[in-house]
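Dropping a structure here in structure tokens format, bear with me for questions.
Every protein chain except one is present and positioned as in the full complex.
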Amino acid sequence: MTVRVFVTLKPSVFDPQGRTIADALHAMGYDGVRDVRQGKYFELDLDADTVDVAKKLADEVADKLLANPVIESYRIEVDEGEKLGSRS
Amino acid sequence: MTVRVFVTLKPSVFDPQGRTIADALHAMGYDGVRDVRQGKYFELDLDADTVDVAKKLADEVADKLLANPVIESYRIEVDEGEKLGSRS
Amino acid sequence: MPVIDSKTLEHHGLSREEYEKILEILGREPSLTELGIFSVMWSEHCSYKSSRIHLRTLPTTGACVVQGPGENAGAVDVGDGLVAVFKIESHNHPSFIEPYQGAATGVGGIIRDIFTMGARPIALLNSLRFGPLDDARTRGILEGVIAGIGGYGNSIGIPTIGGEIAFEDSYAANPLVNVFCLGIAKAGTLVMGQASGEGNPVYYVGAKTGRDGIHGATMASAEFDEQSSEKRPAVQVGDPFMEKLLLEACLELMQTDALVGIQDMGAAGLTCSTSEMGARGGTGIDIDVSRIPQRESGMTPYEIMLSESQERMLMVVRHGREVEVERIFKKWDLHAVSIGKVTMDGQLRVREGDAVVAEIPNGKLADEAPLYDRPIETPAYLERLCSLELNALPPLPTTESALRTLLGSVTVSSKRWVYRQYDHMVRTNTVLPAGMGAGVVRLKGTNRALAMSVDGNGRHCYLDPHLGAMLAVAEAARNVACSGALPIAATNCLNFGNPERPEIMWQFTRAVEGIGEACLALELPITGGNVSFYNETDGQAIYPTPVMGVVGVIEDATRVLGRTFPAGESAILLLGSGRGVLGGSEYLKTVCGQVAGSLADLSLESERALQRLLVELAAAGLIQSAHDCSDGGLAVALAECCFDTGSMGAELMMPDGGGEGRADAIDASILFGEAPSRVLVSVTDSDFGVVRARAEAAGVPIAAQGRSGGDRIRISIAGRLLLDMSVVDAEVAWRQGLERFFADRAA
Partner (left out) sequence: MKFAIVVFPGSNCDHDAYHAAKHVLGADAEFVWHKETDLKGADVVILPGGFSYGDYLRTGAIARFSPVMVPLLAFAKTGGPVLGICNGFQVLLEVGLLPGGMLRNRSVKFQCEHVYVRVEALDTPFTCVAASGQVLRMPIAHGEGNYFAPPDVIETLEANRQVVFRYCDARGAVVDAANPNGSTSSIAGLCNEQRNVVALMPHPERACELAVGSVDGLVVFESTVAALTGDGMLRTG
């Protein structure tokens, strides 16, 4: 089962990459881009029979390794696009 | 309007980061994680009145800057979760 | 008017007496913004209120000193019309909370301190302390810290050319991250952090201000406890790209004479930079916070003044030169914003639009923080630890297995896994790279090179802070001298526990005395430094850890020496005298599992003679390599001279052994005992006689002789072979000591 994990910087945390990308886009003339925030995206291929089991495993893995809880929060989705839960 | 862009390495491209994370998870005992692929995730805050305009702008920006078509593909979603299109 | 109650004061880390002093200075109740400003400026971190009276005793003058303590960094004359600007800073607390960003912003901060002075930063060093690596969390902290140091330094393009790392239980919940930076400027071009000239505009340039790090300085001035994670300010995120632009733009601006003064916004941000610049210039500064570029909406003046967002600079510019200044920043895609002006009334006046939200005399804020002579008491643990009964030690395993254990211990083992992650070659000046001894960079356009080393030993200082601190000074200077450079000046970073505890204050004062004595004797003026108190968690303090940074000059960069024996056979001499002692040694800790005993004494006179001799021999091209005996004693030092040579061996013969007590304990102290003022040098056969004669003339004894060659490491005493080990085996243990803890070791 494929689970998708999105890791984003918490809103209060400065994102120099996003800012630099936004600046670059402005320099290229894309003034319609007001702001950019960059995060990480993971696709986990899990050995799980039910969505619940997959969700629990992904949650644990995201919490322990994929996201840095001090500055990041994450969100989990199963492949179908159904939201499974979120936590910050 | 917020548009989300996911950039992933093409399936044929080796992902050293994903591999390292999968290895670390196995070492931690998470054998249920078969594979991990890491990508990038962007939230674009766009100055656009319609979903179509936003989609078009995001598509252009992703195509030109956010993804490197040689090794990556991308996918665009509007905030509601509606899929807007994809391209690789 | 908010009522300032005791809870508000506690939240700001201000005592009742300190509040009384604020009332007296202002002649009225402070506003909350003013209280916030006082609280950060009078925090331990910014005001040095517990340490200042002791730091005053340190030697700070000398013929080479161009700028002593008090500015953003110290500076010394290094010849050929150049000055070296250098300093060391701690970023301990932030690195524990978020290792990558904490360490990265630590590097960013010290680099700003250097280029603020008008110097181009050319080298970085770091001194690190962690808990034992069998703990996964500690491994995570270490990986984050190393990646953060590399991530920032590599990106901005300043080589990290050396450092040191040690591991002890006491750092598990209080890792130490001390970063040293050195820059070069032409003599006479240093820029000061001073505001002067009535009506001169005050500029802000760099990253926008966010809510990050509010109360960072206050955080660094309190212990950790269970609630700390709740009190966490938003973590500061480093932006090395922004800093690179700032660095280049500021150096370009400094080529003009449009700049009056400049200071980076480090701890306590805008508050500290405005009040210190005003205080140094004896002027007032009048700024409008609504003009400050802001990253988040709805920020209050309180938040703006206390923010510790990174990569920001404050400048005073000559009136009439604004266009020129703005043009230079614009070239680098930076936006310099005028936020106020210099006044003559000595006040820090903060406005929000037309409303004045704070008005405090700069001098009182920056220079008249309360000073404390805190009570001192000898710690109870000392008596228990200082006696060491050698005959009660566990028996020495075979000398070979003891050496293998020591070489494979994380503190002694090769640090390649670490410095491979640092760009140590960018700028093409690195003559002696990380891993070979002191860091040495040449100065292009001259024949000279500068050597630098950071050293400290918390375990030593725990057992004897006075002697331990002296040993740290001696070792840092000795490492510099081993490269062939004459040590000329020092900086220090003093990492201690809670100064409100009399035993900690005792450790601190003893260490400061030791540093002062050693620096005086070795003629090393201290041009600046940093104090980091409150390194404790739940009442458990770190080992007292003064870290010394020493800088030296080598006149002929082609004469730089490293630790390794040269190819082909050569003669070896052990310069210096004195048997190592096991008290406080790496052997005692790693092999016997004990931290106890008395340290070997240090004769500053012998140390000085030895260092001068090394510099003289190196300058004359009479020695081929030099390496001091440090952690792990003589056997480890000899082994280290053999590593990275393609596994060439060496043999060393000592004339006599003897001593009272159990035979195996005596053998252990000969091989693994530690003592200062001992250096292994290699010499060609034809120079052997000259070197002996020079040593004798300098009053430096020769404790042992030997030869390099073969493929074994051998040490014998009075004809008895004490150690006989294959270099390859020893080198494998040494290489894997640290790497074995990390998954990427195979890469």
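As written, the chain order gives the labels A, B and C, with residue 1 at the start of each chain.
Everything below uses one rule, namely that contacts are C-beta pairs under 8 Å (C-beta built on N, C-alpha and C of every residue); 3 or more make two chains touch, one makes a residue touch a chain.
Small disclaimer: the values here were computed from a predicted structure and weren't measured.
Participant: Tell me which of C:Lys49, C:His424 or C:Lys589 is the one touching the absent chain.
Facilitator: C:His424
Participant: Touch as defined at the start, partner being the missing chain; which of A:Ile21, A:Leu46, A:Ala62 or A:Val78 qualifies?
Facilitator: Considering the complete complex, A:Ile21 is the one touching the chain left out.
Participant: Among C:Pro433, C:Pro502, C:Pro566 or C:Gly710, which one touches the chain that has been omitted from the display?
Facilitator: C:Pro433
Participant: Check the options C:Glu10, C:Asp333 or C:Asp711 and report the residue that touches the missing chain.
Facilitator: Answer from the full complex: C:Asp333 touches the omitted chain.
Participant: May I ask you to list the residues on subunit C that touch the chain which is not drawn?
Facilitator: Its contact residues with the unshown chain are 147, 150-151, 154-157, 239-242, 244-245, 331-333, 419-431, 433, 442, 444, 557-558, 744, 747.
Participant: Quickly run down the residues of subunit B that touch the omitted chain.
Facilitator: 9, 12-17, 19-20, 65-66, 68, 70-71
Participant: In terms of residues, what is the contact footprint of the unshown chain on subunit A?
Facilitator: 16-17, 20-21, 24, 27-28, 38
Assume only the chains that are shown with their structure count from here on.
Participant: Chain contact topology under the given definition, line, ring, star, complete or other?
Facilitator: Basically all the chains touch each other, so complete.
Participant: So, what's the distance in Å between the C-alpha centres of subunit B and subunit A?
Facilitator: A distance of 10 Å separates the two centres.
Participant: Taking each residue of subunit B in turn, which ones touch at least two of the other chains?
Facilitator: 24
Participant: Could you list the positions in subunit C whose residues touch two or more of the other chains?
Facilitator: Nothing qualifies.
Participant: Across the complex, what residues on subunit B touch subunit C?
Facilitator: The touching residues are 20, 23-24, 27.
Participant: What does subunit C use to touch subunit B in their complex?
Facilitator: These residues of subunit C touch subunit B: 743-744.
Participant: Could you pull out which subunit C residues touch subunit A in their complex?
Facilitator: 97-98, 101, 207, 210-212, 232, 234-239, 241-242, 295-296, 309, 333
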